[in-house]
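Removed from the display is one protein chain of the complex; every other protein chain stays in position.
Chains: A, B and C, in written order; residue numbering restarts at 1 for each.
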Amino acid sequence: MAGSTTGTAFRVTTAGESHGPGNVVIVDGVPPGLALAVDDLLPDLARRRPGQSTLVTQRKEPDHPEIMSGVFEGRTTGTPIAVVVPSVDARSRDYSKIKDTYRPGHADFTFDAKYGFRDYRGGGRSSARETVARVVAGAIARKLLAERWGVQILGYVVQVGDVVARVTDPTTVTREAIESQPVRCPDPSAATRMIELIERVRSERDSIGGVAEIVAMDVPAGWGEPVFDKLKADLGKALFSLPAVVGVEYGNGFEVATMRGSENNDLLVAEEHGESTQVRSRTNRHGGMLGGISSGMPIVMRCAVKPTSSIARDQETVDRAGRSTTISTRGRHDPCLLPRFAPMGEAMMAIVLADHALRQVTNRLLIDTPGAS
Amino acid sequence: MAGSTTGTAFRVTTAGESHGPGNVVIVDGVPPGLALAVDDLLPDLARRRPGQSTLVTQRKEPDHPEIMSGVFEGRTTGTPIAVVVPSVDARSRDYSKIKDTYRPGHADFTFDAKYGFRDYRGGGRSSARETVARVVAGAIARKLLAERWGVQILGYVVQVGDVVARVTDPTTVTREAIESQPVRCPDPSAATRMIELIERVRSERDSIGGVAEIVAMDVPAGWGEPVFDKLKADLGKALFSLPAVVGVEYGNGFEVATMRGSENNDLLVAEEHGESTQVRSRTNRHGGMLGGISSGMPIVMRCAVKPTSSIARDQETVDRAGRSTTISTRGRHDPCLLPRFAPMGEAMMAIVLADHALRQVTNRLLIDTPGAS
Amino acid sequence: MAGSTTGTAFRVTTAGESHGPGNVVIVDGVPPGLALAVDDLLPDLARRRPGQSTLVTQRKEPDHPEIMSGVFEGRTTGTPIAVVVPSVDARSRDYSKIKDTYRPGHADFTFDAKYGFRDYRGGGRSSARETVARVVAGAIARKLLAERWGVQILGYVVQVGDVVARVTDPTTVTREAIESQPVRCPDPSAATRMIELIERVRSERDSIGGVAEIVAMDVPAGWGEPVFDKLKADLGKALFSLPAVVGVEYGNGFEVATMRGSENNDLLVAEEHGESTQVRSRTNRHGGMLGGISSGMPIVMRCAVKPTSSIARDQETVDRAGRSTTISTRGRHDPCLLPRFAPMGEAMMAIVLADHALRQVTNRLLIDTPGAS
Partner (left out) sequence: MAGSTTGTAFRVTTAGESHGPGNVVIVDGVPPGLALAVDDLLPDLARRRPGQSTLVTQRKEPDHPEIMSGVFEGRTTGTPIAVVVPSVDARSRDYSKIKDTYRPGHADFTFDAKYGFRDYRGGGRSSARETVARVVAGAIARKLLAERWGVQILGYVVQVGDVVARVTDPTTVTREAIESQPVRCPDPSAATRMIELIERVRSERDSIGGVAEIVAMDVPAGWGEPVFDKLKADLGKALFSLPAVVGVEYGNGFEVATMRGSENNDLLVAEEHGESTQVRSRTNRHGGMLGGISSGMPIVMRCAVKPTSSIARDQETVDRAGRSTTISTRGRHDPCLLPRFAPMGEAMMAIVLADHALRQVTNRLLIDTPGAS
């Protein structure tokens, strides 16, 4: 049943497959008056794009979006914004042999189990191509967040295989430091070793996993809802909805298992800003969210991304008839998903934050809200 | 804005605070004809209940639910099921001193930032008391899943502090093995050491974190949706929506960071069952979900649960006026949340699986679906 | 599938049947800070209550609601408000004979067709008893609308049988004029004749239909959405969702069929209010909504309400086994639904307007909105 819409106030609906004529996104709920043009969408699309470096798949897609609605004379009108991203380089011939054989680690078998059949060209709806629509929606969300609330979102790679970056303070990472490295790791030394590892893995016809960190700065305190729609819950869902994500954590994350309350609690202090006082925590072990609501500290999340399932090695599998066989996928695949994952993770964080930013507005109607903006 | 409803086809809405007259849940979408009585709700409530052992908070709540609607002559009618769980032991006097002081690690400050003020009695809506409504909904979901699809869900503790349980195969864990230990760890040796650790931590007026594993067995292949509502995404959201969860993973989880595709992929084989053939994987590194859709293998998820924020030690903080102060919370608190977390995690997994079970039904209308049931 | 929740920003979920222990409503999305107490709910409940006059059913229900959550120290907290209204006078014996026989005009047969069986006591979920939950939600919505935006909502009877009230200007109708008549018609002369007609119909063991008008005054221009969620559409749905409503119209309504554009269009004029100018229409043939969005003029809607299906005459019907039989329902029924319909219609209009009031808030974020408040 219908599952391609997300969000309550900032609502994103997508459609499209890997090898169809294009991908489509409708973003409903953007307030009127936001300056928006195709140029605002291009940078994020470029960072997601295949073929941007030798580290990633070489499918050639210009990803040139067309805004179909919701923008008039350069500003959003408050009505839904539809964007179409045509597909160009959809070489179906690469995929014909997977029509009847289930690739290990892919959704081939589960799609057949769900729907009875599937669009087998390049993974169909389960392809990472689908994220192009999310990146468009994320770019719109990011612009709204930046212009209205000054929120900035950065995603970068902190681990590939056993190479771990040294990022002691997420708030010091810059877009420039990230984008100066094709692997999108802001630690240059680690980035060099990550590239070496990815190249080696590819030469061995294998793939490798890693961890990305997604950070939002200057999020006001007070975003999120207390129970099911906790900010951590909606962010967790959004990041888990990306292909290949098998783990999500924020703040101290899984390290809390061995920690005591006295070590994990962040102590609160008051910071004076001219005449006003702002509550802050000395440390940010809580990753910017308490009780599912933003605290005003940076939101820091990490995603574990599995190694690409498509590898150019023979792997044991079965076909649709249940016969044993082997498959080796020699198409154009990323040996490591992390470099292109960063913009996808940013997009999903932006979509969720824009939704909760708009949801929080109604709480302002009857009462002054200290500490929030 | 409204955020206390979850689910699409199996829809759960909750209301209630820690120290109000009671908690309320409405479950809408349960198919007609399911045998249901108050007795079906009591076991899970008993496992969530405070005061069940010396390891947990000693607040005394009988948690006796009343079914207000949706059941007639012992069967569900198809109309919404409302259940009220009155609160009895709500000692407001324990909490009066936290009215104006923000407890570190709690939602006190973020609620004030969100709403401008809060029900300060025992955490109000951010209290773990709120999960009593979820456990009721989970018990209904679990019954539906068991009777219609044979799905079984188990939650247990696999780590407290540095004590790690040895659970090599989740499918061999039994409800009896879990419940025979007050700490809900099915490895008796680890359970003993966990209890010792929790008692020591409490005597030191501190708290300790841990990890719980939640497993669903016999889930048919084909549940979940391809994009935003991936099964892993909805399960991730549901588990992150529980208090104190700061990390969620499934299958190999964060270990994939150092793994290669050739190590992480599960190879597929065909198993003959009489005349039919079922596709299975040799291993279950994928934790039962591929492309966001269930594969028929056990769904295996893990949650990192932080140490209780309430500790009986002076901690630096600020009050509502922004003045520095200290606070020590001496109330009745769990020194470790893990023992009572297991039934909450099971409830959330059951709610999500029931939702996706019902959502999958419409895909059966026009086509035969091989491999799914 | 789940259908007992309505609204996007002001979200109402109900549960409960005619003869269960009580009805339950959860209202999620009320902004924090609204003064609210049980006393705010009682007047509307009293107007909906059975037994209030000799014109209506004599079932005796005190309808004493309990607020379970979402209110603290007399103000809403921003978290969901649950209200339970226990049922007291549920005489199941009156209904035992309809267990297997379908009453003409009732939902007995359609419920069986839908669910396979039904709670046959007093109509179960299809009973008008269910509207008690809506009236509670409506009272909360009405208070929010009045306090924040000054919106006033009135419902009254304009026709019973062939007795038509003379109400030339809805804005001159007062609550006092309505409530001074047990039939809730503000035209005293018509009211007297309506009462006579209802009494005569009852003495003839029959029932009679009519029309109610529901009016909202001082609704700001700009509420509503352009396409599916037009204000007229959501109001239309809300009014059609009430039992016995078989027609809804606004403004000129069905009279437009014979009108020309030059007769039906309302001409626009500018009214000066001190330094500001407000756009108004000379006439209100459009009933306060243009393009599905409020115009600032009074919203005027009318509902056709069918005669009570339960009549104390033998009527031809069939039983569950498909055998021909007759039925006469001698229980305690309203011979005319209109007097008690007015508060139900007001409640539904209030719920929809509160929802759209909150939905409109996000449009204020980036741009000044002339003409709206």
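Definition applied: a residue touches a chain if its C-beta (ideal position, glycine included) is under 8 Å from a C-beta of that chain, and two chains touch if they have at least 3 such contacts.
Here the structure is a predicted model, which means the values were calculated and not measured.
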Decide which residue listed in C:Gly51, C:Gly161 or C:Pro182 touches the omitted chain of the complex. C:Gly161
Taking the full complex into account, find the residue in C:Val56, C:Ile81 or C:Val248 that is in contact with the omitted chain. C:Val248
From the list A:Val24, A:Val136, A:Ala177 or A:Leu268, pick the residue that touches the absent chain. A:Val24
Contact partner of the left-out chain, one of C:Pro80, C:Gly155 or C:Gly236: C:Gly236
Just checking the interface: what residues of chain B touch the absent partner chain? 8-9, 29, 31-34, 78-79, 147-148, 226, 358, 361-367
List every residue of chain A that touches the chain not included in the displayed model. 1-5, 7-11, 13-17, 20-24, 26, 28-29, 32-33, 66, 68-70, 72, 75, 77-82, 84, 114-119, 121, 124-125, 358
Absent-chain interface as seen on chain C, which is shown: 1-6, 8-9, 12, 14, 102, 104-107, 109-117, 125-126, 130, 159-162, 201, 206-211, 220-230, 232-241, 243, 245-270, 277, 279, 281-282, 286-287, 289-296, 304-311, 313, 315-318, 320, 322-324, 358-360, 362-363, 367-372
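In this text, only the chains that are shown with their structure count from here on.
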Apart from chain B, the contact-linked chain sets are one piece
Would the interface of chain A with chain B count as same or different, where same needs over half of all numbers used to appear in both copies? same
Need the CA-centroid distance for the pair chain B / chain C, whole Å please. 39
Chain A to chain B: how many Å between their CA centres? 25
Junction residues of chain C - those touching two or more other chains: 8-9, 29, 32-33, 78-79, 358
